[in-house]
Structure formats: structure tokens, C-alpha cells
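Apart from one protein chain that is not included, each protein chain of the complex appears where it belongs.
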Amino acid sequence: MINPKPATYEPAPLIEPGHTFGSITDKIGGVVLTTKQPLSWIIVVSIGFMIMGMLGMAVTWLLLKGTGIWGVNIPVGWGFAIINFVWWIGIGHAGTLISAILLLLKQGWRTSINRFAEGMTIFAVMCAGLFPLIHTGRPWLAAYWLFPYPNSMSIWPQFRSPLIWDVFAVSTYFTVSLLFWYVGLIPDLATLRDKAKLKPVKVAYGMLALGWRGSARHWQRYEHIYLLLAGLSTPLVLSVHTVVSFDFSIGIIPGWHATIFPPYFVAGAIYAGFAMVLTLAIPLRKVYGMEDFITMRHLENMGKVTLLTGMIVGYGYISEAFFGWYSANKYEGFMILNRMFGPYWYMYWTLIFCNIITPQALWFRKVRTTPMGLFAVAMIVNVGMWLERFVIVVTSLHRDFLPSSWGMYYGTVWDWMTFIGTIGMFVTFFFLFVRFLPMISIFEMRTMAPAAKMKESEGH
Amino acid sequence: MSQVFHRSTNIWSKVSIVLGLAFVTFLAWIVVSLSWSGYVTGQSVTVDQPVQFSHAHHVGSMGIDCRYCHTTVEESPFANIPPTKTCMNCHSQIWTSAPILEPVRASFRDNTPLRWTRVHDLPDFVYFNHSIHVAKGVGCVTCHGRVDRMPLMLQENSLQMSWCLNCHRNPDQYIRPRDQVFSMTYERPANDPDFGKRLVTEYKIADVKQLTSCSTCHR
Amino acid sequence: MDSSAIRSRLAGAEGRLFWRSLGELSDTPQFREYLHREFPEQASQWNNPKGRREFLKLMSASLALAGVGACVKQPEERIVPYVRQPEEMVPGRPLFFATAIPFGGVAAPVLVESHEGHPTKVEGNPQHPAALGGSDIFAQASILTLYDPDRLQSIRFRSEVRGWGDFFSAMKGQLGAQRPRQGAGLRFLTERLTSASAAEQIATIKQAYPQAKWHVWDPTAKAAGAPSATYDFTKADVVVTLDADFLTGGPAAIRYTRDFAGRRRAAADAEAAEAAEHVMNRLYAIESTPTLTGAKADHRLPLRASEIAAAAQALSGGNGSGTFSNSAAQAFIAAAAKDLQAHRGRSLVVAGDYQPAAVHAIARQMNEALGNVGVTVTYGPSVDINAGDHAASLRELTQAMHSGQVDLLVILGGNPVFTAPADLHFDVALTKVALSVSLSMFPDETAFVTHWNVPEAHPLESWGDARAFDGTVTVMQPLIAPLYDGKTLQEVLAVFIDAQTGKNAHDLVKEFWTRAYAGTVPGWTFTDPTGQPFKSADSFWRHVLHDGWITGTAAAENGGRRAEGGNVATSDAVASTSAQAPAIAPGPSSALPPPSSSGLEIIFRPDPMIWDGRFANNGWLQELPKPFTKITWDPTAWMSANLAKEKGLIDGDLVELRYRGNTAKLPVAVVPGHPEQSVTVFYGYGRQVTGRVGSSADATAREFDVYKLRTSDALHFGTGLEIAKVGRYLLARTQEHHLMEDRHPVRIATVEEYRKDPEVIARFGERPPRTLTMIPDWDYSQHYKWGLSIDLTSCTGCNTCTIACQSENNIPVVGKEQVDNGREMHWIRVDHYYEGTPEDANSIKTHHQPVPCMQCEKAPCELVCPVGATTHSAEGLNDMVYNRCVGTRYCSNNCPYKVRRFNFLLFQDWETPSLEPLRNPDVTVRSRGVMEKCTYCVQRINLARIDAKREDREIRDGEIVPACASACPADAIVFGNLNDPNARVSKLAARERTYGLLEELNTRPRTTYMAELRNPNPELS
Partner (left out) sequence: MSTTQAVPAGIYGLLAEFEDPRTLVQAAKRTYAAGYRRIDTFSPYPIEAAWEAIGHHDSRLSFIVLAGGLVGLATGAALQWWVHTIAYPLNIAGKPLNSWPMFVPVCFELTILFAALSAVIGMIVLNGLPQPYHPAFNVDRFERASRDRFFLLVESEDPKFDRAHTAEFLRGLNASEVSEVEP
């Protein structure tokens, strides 16, 4: 099913020459089945775990004291929590995009990155999902009042609220991503089952593999639904960030109430996501010596996508500014001026630097093909995308309609602990995944092996 | 040997999946049904009182009107618990030495109030007003049940919001003529379908929109 | 895009007309650093071991706590019925009693709502001529003081608990010693008093002890020799104030506001036909510091306090010439003088309490010359039974104390140790007194150093009597037995009168007034409202207790007899001043205090909220935003923008004030419109001994005591102030930004403009047609359709609505840090905007706008609530269901008016038991994590609806009055049913000057505003 596009110029190959089915299997499976891990892994995971503990502390204090330990106030009712939520959700999107949309577009180069990109999606959505819950004043009620269930009050959720749409969108997104990820894992789990030496390990992977044995009949149905899932995830991933953007565009606050938000948010999400994939892929391939599978070609392509989506996001900023002026609406006009020259001007201009200026470096093939360069750009974009959400949430709220209610917002130490804490949670989960599951789809890599080539008459 | 599992695991794996799902459903069911249970609502649970006061005796046998003790029920949101004085009106004459009434006498003697335990206890964020319900033909029995048959007072209904809404959504099915409000034995005419509807119009009872507005009960 | 273009537009937005206000400091780094204090705060919490232990302890419990939070069983509750139920009491229904709350000795007439025997809410007394239903912040807040857990709770001798008996015998012992010496060593010190019964007691004491002396000290008392005048603003077409703030600061302001604002509203809404007889009054304010009166004025002239006399002279001279140089001032004074001339008998000149007698004399002279006396102003003896020169009286006392002549000093109310002028060294003198007694509600600085402390009964616990500002006799009856066996002034005085031994306050007061009724007290004859004599003493007393006041005792009605009544108490104080009574003609201008040419001027004013310091422990008043600055919890030194620039100061700078060898510290607040070269300081802060609320948080705040600068020879202003910056201080504001930013939340026009073209108001913004929506209109025709109208022409920005709402709706106090973080909880706030250029004090115009929930028919907040916790009622109320709210704060974000308030932390005080009876049982007490907001006092609506339905009738117009509306002294807030064309609110809503705030957003607000109309003098504009 999967073939690399006929290349017009001589691109780096998707898989370095000389690999056989076996070598691929051993190389990737070996990472999981080995008994000892690189020191770097141990350090990273333990640090991540400590930071995760900090998250635990911050959340506990929050539950005890209330949302007031954060910087949120009136007029700025939403702060870090929602910023982080949107940021994480956005990051999640790239995973689905790579595994679903690029699959539909028959982009062969997705194969070696989709597995950990999907992992990234799942953990990012977990981090994201935490925030809408804990940002509420009474999480212990929000935890279930936001879902429709028969109750003794005969009261139901209010389905006109974008927050309810969020609940459904995010939970659906999480479920589907998880399914997609797991389905993709089944054949590899079978491989690990057969490859493992120790009985318990065999049993563990065996149970997860559901007794997969590579039967042609199974493969046919498998391929069938894998394609269907991809087809379902594609509109889903677009819808999720659209819905997230509704949280703002349904509101009437100048700077929120904008029709451009859905496409602009989706682009931003993919932008942030690819930046994060690069952030993860570049160290990974180095540490685990996966350069053969995650080649320059992959990095370069991702660089290109980043550049493209970056331009779309830039267009978003420009049109926001343009309509601030063109609308001739005094509130809109003031909003954009306030962003540029108001008390939070430094946030806005840093954002412009991170998200519009920096990615321009990717026009140069030199930058796209130097891992360090790419990594630097990706990091800056990650920061920039967080700033974007800060600018949207805070600078819109802090000066809305009535000058009398204008105010300022600053995150507290607890805000920061919670935010950084989720990064720790993400890192921990991600590296545990790298340890116990194949970070690259083995069975799909096999299809890339030279041995897999068949004559057109026989293969496809 | 590449065979990891025993034959039987094929069955077991399938069975355990089904059981697992069943178990989760069961748990959910437990939680939901708990919130409706008398344990949470206090429905039909009797509580200890300083005096073993029997409505069955006073209302059922003696036929004392509700308002003899609960004097404010027609004018106040709160149907008062009678002051000790009210008890003593009779019990200074009869049963003057009954040991069971000692707490009452003591209260009257040392001027220390009786401390009853609340039976019908709405949450503090719910504002129920007796006077309007009585005025609009909601019988005591409708909410409190046949107290004339209760040796010890207990909460007849769940007092949950869904229960309140039954009546607030279709009052015509519950209200009765004003003169029957305090009757324990009143039966609505069975053969008269729009009897309730007529009362609703006659008593100018607010429409359902009003009756189901949040601020009608919560403020 | 072209950034220069943007800049130019930005410049346009902040052009000449509007200037960058204090709020803009939020853009400067210092200010940002100031707001950004969370980190240190949190860190400290983390560092102190206790906090950390608590944290860890709680941490373990937390998750369980979080889990079960929702589905726990209710705890068992008890019902405790009466043993014998009081007659009129119906459990579950409130009762109302008429009484009075004396302020500066003068009665503020009130009705008090009582639930099951505990008072919960204070309202103005609608029948009483001095209130007409209005009230003020002090009356509203007094209920909190009643339940204050920090009150003095027992009689103490040298800080040991004693009984009333002990005190009684101790005093008797002293008296025994004094009797032979005719009481030569006996001294009484009281605040201003108007109580006739107390006057008689004092007279009795003085007969028994001729040598005993009675002194008076009230730090806020008007200047010595200032005549006592009552004004009738209903008859005044032109009013000129000489540093007078008649709209705030005391019970008189309640009635004055009603009259003044009433005139303006009537004129604003007069139909073209009757426009002639409804002339809008014109107010010229000459003032030495910005006041709410000045803010309301059509023309305002800021002058240094010392120049006011010259201005008065110039005014009486009929033109700005002569002693007076400043050109703007000359034009102003000339125009004002001309206007006064043109309105003989319909004009009024009001001199400020804190201006010297000479200015008052000139004002009186002018009023007499203009034929205003008897029409718009009545001069007569003061309602005080001890009027006179407070400073002199206190000076005399302290001299006696220093020279050790005082054996027994009885301090009845007040806190002289804290409030006495610095030069008298009252605290030192007190140490020389053999035995001192203090009657006070709190363990304050005075109680701290006096030997005997007697807890004073709160007015709501007291039998007593006082005169309203107009002389009307007002009787106080207790709502509740004294919580901490407090004693009233009369009861303590009775200790010194053998005849009254053992009598309690009720006996004393009833006995006195029944004697007065019987005519055995000279000077009183009473008639019932119909003018007939009462049938019997009983019917008289019942009438008094029911109404709370005695008809026909006001100055206007029987000044003569009142004078005698006043004279019953002949005291040194009165005698000493009767010489320089208003009769003296004003001396020549040479006799006037010369305008101090050089040097900074300092102006002393009582704090607008905690007054002379007596309300320091009242959280409601502490957190009430002060006028103009909107600063809470702290005093500030006010100065003009120019002076600040000259001294290199900005808001929040901490300055040291050096004046006559004394120093104090205050944070700076730049207040536009403040006269140049002068600084206003507010006394009352810097308390050393007080309760948990009032006790100054940090050492810095304890240096805010400007009494230390005040000397008895110049109590109200003087020159020679030096200021120097010594640091920064965090000020917590409820409003950072005071510009309208071209958005016209307040719409302003002159009466002429409006009468010529009523559409002028609508043109400020666009009002979308009701058809401009894709969504079908919701039908409200079958129900009541509640609406609220707020008249900005009448509103004076006095804040009474805010605090009345706080009291009615159980709104918590959050504290300075939370206010600073934008988390104040007031459901109705009073917004404040400036126009003009800060450098030109004359150009400043000030506008106030109360903002409650708009109850939008298309409420943006409702749409976004995920759990439906805020929905629309059938009557169009924007309901807020606290128990359903999960606290996403989305509704607040989406509220264009930002009127929603969120319980970010557990703001309600669930611990303090004495606060429980304070709460309104008809309103849910909100806990942590839920949103709340104005409900139009839905509890009152429901009560009225239920009563009406029980009687099978419609709710009458005016039957429902929300707390804000009923408290408003200006009657600026009107509530009612918009479906009833005859309802007052519907009529107002139909006016052309009615507009909706941000109505272009098509939120269809039910709360509407009536534009602010002013009546400037064409010659000046």
C-alpha cells in the first residue's frame, strides 16, 4: 500500500540502504527488549518524574485552597490553565495529522515517525485534558456534571456552551487517538511476543497482541479499518481545534469574537505539533541511533510543513490586525492596538519573533538539513505558540469593553508549577513509552525494506 | 516453542473482556442508584427525638388540626415547631405525670427549649415557602404523607429536585381544594380528568415557566 | 502593516480631551512590579513552617476531600423552638423596627429588619423628615459593627474583668470624695451630643457638683464659631459652596442629597410645558479638595483652603476683583455672584464646616443680603447640647489634667487618646489623672490607657434619643439585648445621679420623654401627625416607638421651643461659644486669615470611609472604594498632578509629611482637580489598638496616623508642610483606569442641549433596532418584566448602594491583597470617570456610574455556561444558581460589563460565630469556587410575589425595592415591572435620556441608565 513518491530531485532516502526485515525488527525491537537503558534515559525519566511530583503538589494545594492560588481574577477569568490546555491540545494534533492525513495522502515518509507522534498526541491530550477540569472552581463536581447522565436533579449539561463541545471533542479525540495508536501497535506487539525470550514478557506482550499471527484474512480487515480510522481521524482532528477555537470565537470579547479562528487555530495546532515532533525526534534518533529510519529526508519534510503552517499562522496574525483596523469597530481597533502597544506589548512582539520571524530560517535547505538548526527553530516555535495563546486569552480579557473594569494578569508560582509539572508528566509518560513499546512502527518499516518490493503485477 | 498460551486462554480472554465491561457497568449503576437511595435522601428513615412524639396519636386518634401546633404554616415560609407552651396547654391537664413527657415539663420548668432533630431538611440553597403552597392547594399529605399514621415522624418523600419538579411541572395533578389542604383523608375525584386544571385556573397558579425558573427556589 | 498609521490612531484615541489616567501606571515597570507580588507572598506561605506543615497535612487528605465533595449526606440539623413564643413574632418572617443611629451625635433615622430577634439589615426611615427613606454608608455598615467579635466584651478595671456593681460602687466612692469639693476634681468628656435626656442628666449632675466640668471633643466637629444652619435645597435655584461638602459626611447629607438630587431629576425630566417652573438648580463649588459635592457641581473652582476666605470676600463683593488675582477664579466668582444676585431668595451660599467662622459669617451675610434666610437656609442654635469650640474645650481639659487638678475623668464615647490634637499631648495628660473611666465600643487606644473600661452598647442595642440634623426628636429602641452587656451613655450618667440609681436605659429614656410629654420638662409640647394632642401618655409613647420620631420637633417648625430645649443643658462649652455666636458681623477683609502665599498647604479631612478612625474595624467600610481614587483599605495623601510632577512623585509613592515639627507617612494619590500647592491628608488611619480588621497590617501602615500632625490651633488646614519620598507602598484599587476611552459609558449633556434636542443622548452610541437579530424574541408579556433605571443626573457616587447590597446579600469582605488582585465581591460598583486635562485642575469634570448586573435579555453569560447554572427566569431575571455552578468563570469572561464576581478562595467567614446572625437568612451564603452576581434582590421579589399570590393580586408598583434602591439617598435607582405602562420604571425607561450601557452589543439590558444632565452657566462655558 505504501510507496515513496517518485522523487524529482535526489532526496535523502526514507530508509538507509542495507536493511532487511530482520535487521529492522532487531534494531527497533531491540530498544524495547534490551535489559539495560542508556544513562540519558534514566536521567530524563527521573527528572521528568520529579517535575511530575511538583504537579501533584500544585494540584493538591489547588484543591485545598481554591483557584485563587492562581493569578486569575476579574476581568481575566482564564489564565495559564486555559493557555496550557490550548497549547497541549495543539501539540497533540501533529500526531494525528502525521498518522492519518499523511497516510491518506500516501506520504511514505510518515511511516517512521507516526508511532511516536501518535504517542506524543496521547500524552499531550492527557496533559491538556487535566486543565479544563482543575481550572474550575469546584473540580469535584465539574468532573461529572459536565457529562450527561440521569440524575436526581433532572438537570442536564447546557449543550450550547463551547465548553461542553470541548468535553465531547477532547474525550472523543483522546479515545480515537488511543484506538488508532493501539491498533497500529497490535502487529508489533505480536513481534515482541515472538521475539522476547522471557516467559513473563512473552505473556505480557502476548495478551496485548490479542494473539495476532499475521493471517492474511486479519491483515485485510486490519488494513481496511486502519484506513477507515485514518479517514475518521482527519475530520476529527480538524474539528477538535475548531471546537477549541469556539471557546473564544463564541465569546463576544474583542480579540475572541473572530470568524478566522477555526482555520487559524488548526494551522497553529499543526505548527506547534510539528515543532514538538521535531523537538522529540531529533534527540531520539541520536540517542537510539535511529538515523537509519528517521533520516534527513524526514526532518527536512517536517521542516517544510513547519514553515508552511508557520506562514498560515502569520497570515492569521496579519488578518487579525487588518480587521482590527478595517472593521472600524472601536473595540476591535483598540484591542489590536492594545496588543501591540499596551501593557503586554512585549508578549506580542516576542510572539511575532518566535512564530513569524524565526521559521523564515527554514527557507534555507542548510537549516532544514542541520538537526541542531531545526531543533533550535522548533524550540522557539514551541515557546511562541504558548505566547500566542497567552496573547489571545489574556490581552483580550484584560481590557474589554468598560475601561472601569480593566485590569492586569500575572501567573503565580502555582501557575508555573502546574504548567511545568505537566511538561514533566509528558516527558515521563513519553519516555516510559519509548522504553516499553516500539517507538517506530516495525511492520510498516518492513514495507519500506528493499525485500518488500514486488513486481507491479503481483504487489500493488 | 513459539506457543505462549494454553488452549483455554482463547475462551478466558473473551470471557474476561465481557466480565470486565459488565463490572464497570455495575459500578456505575451502584453509584447512580446510591444518589437516589434513602441513605442519601433520608427518605423513610426515622430519627431519634428528645420526646417520642406520635403524630399517629395526636393527629390520627385525637384529630388535632395541623395548624394547632404548626401555627405559622399559612403565613410564613417556615412551618414552625410548636413552643413548649403549646404542649403544656393540654399536658398541664392530662398525662401530667407521664414519664415520657418529662423532657417537655422540664423544658417548660427551666425555660430551656426542646432540641428536636430535623426530619424534613432541605439544603440551605433551597428556599421552600410553606405559606404559598398551602394557599395554592397543596395538601400537607402531598409532601409529608399520612402523618396521622406515623407513630414516629419520618420523611415520606425523597425531597430531591426531581421530586419537586413533578409537581412544579404539572401542578394540576397534585393540588386539591383549599378547604381540603389540611385533610388527611381527602381523595381527588377519580372520574374528573380536568378537575386539577380547573383548580389551577381558579387559584391563579403560576404557569410552568414560572414554576420551573431557577430563582423560584434557588437564590 | 503601517505602524506609524497605528501610532497616529493611538494618539488620536488619547488626544487632548482625554488624558492617560492613573490606570496607565499599570504600564510602567514599577507598577507592574507592584502588582506582581504573588511570588513573594506564596513563597512566604511556603517558608513559614506552620504554613508548610499545614500544607503537607492537608495534602494527604486532599484527594479524598476532592472526591467526595459532591455526594455527601447532609449533616443532621436541629430545630430549637421557643418555650414561650413572643406575641408578634412569626418565625420565618422578618419584623421592622424604627430607631436611629447617631453619627456625630446627630440621629440617622432608620428602620431595622429583624429575623427571629436578630437585626440583619438597616434601611432609611421613609417617614422621617430627615431621611425620607434614604440612608448612608455609615448607617448601612453599623450592622456589621454590632456583630463585631472584637468589641469590648466586659467591664474592666486595669484590664481585669469586673462587674457593673464594682464599677457602680467605685464611682460612688469617688463621688463621696468629690461632694465636699463640689466636684472640683470631676471632669466629663463627651463627643457631640444631641440627646435631650442626656442633657438633662448632665444638668442634674452639674447642680449636684457645681465645680464639675463638662468638656467636648469630636475631631470632625465644625470650626469654632461656625453658625448652625439647616438648608432647604428644594427652594434653591443657585447654590454656591465655600469649601462645603453637603452631599456626604453625616446624617444631614441624606436629606440634602434627596432634596438637591430631586430638584435636578425633576428639571431633567420636566415636560417642555412645565419646563419653566422646573428650573435645574445650578451648583457652583469652590473647594479646597475634591469632594462628591464638587464632582456634582456645574462649575467647580479648586482653591487652596486659605484662599477660600478671600474668594468668599470677593463673592460678597459681587465680583472677582480686589484681593483676588487668579483670572479663572475671577471669572468664576464674578459669574457666580451675578447668578446669586439674579436669584434673590432662591439662592443659597453654603460655607464649609472646616472653614473658619469668618467665612461662615460672610456666607450668612450674603444669605441675609440675598433674602435667602428663612427660605433656603435657617440659622438657629445648634442641635448639639454641647456645641462650641471643641479645641478650646479639650485644651482646657488637658491643661487641668496636666496640672493634676483632675481626680476623676469620665470619657463618654470617642477615642481622644488617638484623636486629640498632637500639641495637647492628651495621652501624657491622662497619666496624671487619678482615676479615668472610658465608655467605648472597642478596646481602643483610650480604653488601653484608662483605668475603668465600660463597654458601650451599640445603637441597635440601646434605648436612647437624639435629634436629627433638623432638630426632629428621634427615639432609639434596641433591636437586640446587648451582646456584651454594653451600657448606654444615659446609663453611665445615671451612676452619678442619686435619683436615678439603678435605672436602666429604657426607664431613663421613657421616663424623660413622658415627662416632656406631660410638660414638666420646659420647652416641649407634642402633637400627633394630625396636629392633635395625643390621647394619653401611652398612645404618645406607642406612637414614638412605632414611628421612631416625634412630629413637629424640627427646627423649622418650632425653632424657638427647640432653642429652649437646647438650653436645658447649660455647659461651659455652650457658654464659652455663645459669645461668638453667629450674631457677630463679619470683620473687614483685614480680619480674614491672609491667603498663605508661600509653602505647601496641608488640609485635614476625616477619612471618607472609616471617618475619624471609629470604623477602622469595619470590613465593609474598609473595603468600600474611596471616592475618586477607588482605593480600599488605606489612606492616601491627595495632590494635584502638577505638584506630584514637581516633587517627582507618582501614585503609590510613600512620602514622609513634615509639619510643625511632627512627621507622619502616607502613600501618594494623584487626584486630578486638586488645588495646586496643597495636600489633603485623611485622619483616622494608623490605629495602634483595634480589632483584627482595623489593626494595621504592617509597621508602615501604623505610621499613617496624621492626627500626629494636627494641632489645636489649626485643626483643618495650615501651611508649612514638607513632603519627601521615602519609598513605595502598595495601594489596592477597585478601578485602575478612569478614562472613558471614547466609549461613553456615561452620557452627558446640558439641560439646554437636551431640551432643544432630546436625541442628543441617543446619538452617543447606536441603538440596534429590536428586529436586528436572527433569533425570535422571547415572550415576557405573560409575566412581570423586571427592570431597573439608574439616573446619573441624581447619582452623587456616594457608595451607599454598594454597601447596602453587601449587607442585604451576604457579600464577603476579601481583604486588601485580594482587592489588589481584582477579586473584590461588590455586586454593584460605582464606576468613576474623568474628563479634562490633569495639568489644569479647573478643567476636571468627574462622573459616577453605579453598575449592577444588567440582566440582559440576551445574556452572553448564560450562553456559555456548560452546566446551565445561569439561566433566564420567566420574568427575565438572569438567575444565578450557586449550587449548580462549577466555576468555569466563562460567564464572567463573556460578560461585557464584568459585573460577575467569583469566590476564588473561601472568602466567607464560616468560623466567627458572632457573624452568623448578621447574615440574611433569605440569601444563600456562597462558598468557594462559585460565581455570584446581582440578582435584583430576587429574595425580595419572591417574597412580594408570594404575598401577592396569596392575596390573589398583582404586585403593586414600588412594592419591591432592591437594597440599592431603598438605600439610595438620591432616589436615583428605580425598580419595577416594565410590562406595566404606569409603573414608575416604565415611565423613566420611556424617557429620551434613557440609554442602555453598551447597547450596541444588542444584549438587551434590563438595567438602563438616564443620561447625566448638567446646568452650566452659559457665561462660563
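Things to note:
In order of appearance the chains are A, B and C, and numbering begins at 1 in each one.
In this section, a contact is a pair of C-beta atoms (placed from the backbone, for glycine too) under 8 Å apart; a residue touches a chain by one contact, two chains touch by 3 or more.
All values reported here derive from a predicted model rather than from experimental measurement.
Every shown chain touched by the omitted chain in the complete complex is listed here: A, B, C. Only one of A:32, A:58 or A:190 touches the absent chain when the whole complex is considered: A:190. For the options C:339, C:470, C:491 or C:857, the residue in contact with the chain missing from this view is C:857. One of A:126, A:232, A:260 or A:321 touches the chain omitted from the figure, and that residue is A:232. Considering the full assembly, A:21 is the residue among A:21, A:325 or A:375 that touches the omitted chain. Hidden from this view is one chain, which touches subunit C at 775-778, 857-863, 868, 871-874, 1004.
What subunit B contributes to its contact with the hidden chain is residues 1-10, 13-14, 17, 209, 212, 214.
One chain is missing from the display, and on subunit A it is touched by residues 1, 20-22, 25, 148, 154-160, 164-165, 168-169, 172, 175-176, 179-180, 182-183, 187, 190-191, 193-195, 206-207, 210-225, 228-229, 232-233, 235-236, 239, 243, 246, 443-444, 446-447, 451-452, 454-455, 458-460.
Assume only the chains that are shown with their structure count from here on.
With A-C and A-B as the two chain pairs, more C-beta contacts join A-C. Distance between chain centres (mean CA atoms), subunit B to subunit C: 47 Å. Per-chain CA centroids place subunit A at a distance of 57 Å from subunit C. With centres defined as mean CA coordinates, subunit B is found 53 Å away from subunit A.
Residues of subunit C in contact with at least two other chains: 884. Contacts with at least two other chains are made by residues 155 of subunit A.
Of all residues in subunit B, those touching subunit A in their complex are 2, 4-5, 10, 13, 32, 35-36, 41, 158, 160-162, 165.
Remark: subunit B residues 34-35, 39-40, 42, 47, 72, 75-78, 80-85, 107-108, 111-118, 121, 123-125, 127, 129, 131-132, 135-136, 203-204, 206-207, 209-210, 213-216, 218-219 touch subunit C in the complex.
For subunit A in complex with subunit C, the touching residues are 57, 60-61, 63-69, 71-78, 135-142, 144-146, 155-158, 160-164, 167, 247, 250-253, 318, 321-322, 325, 330, 333-334, 337, 340-343, 397, 400-408, 410-414.
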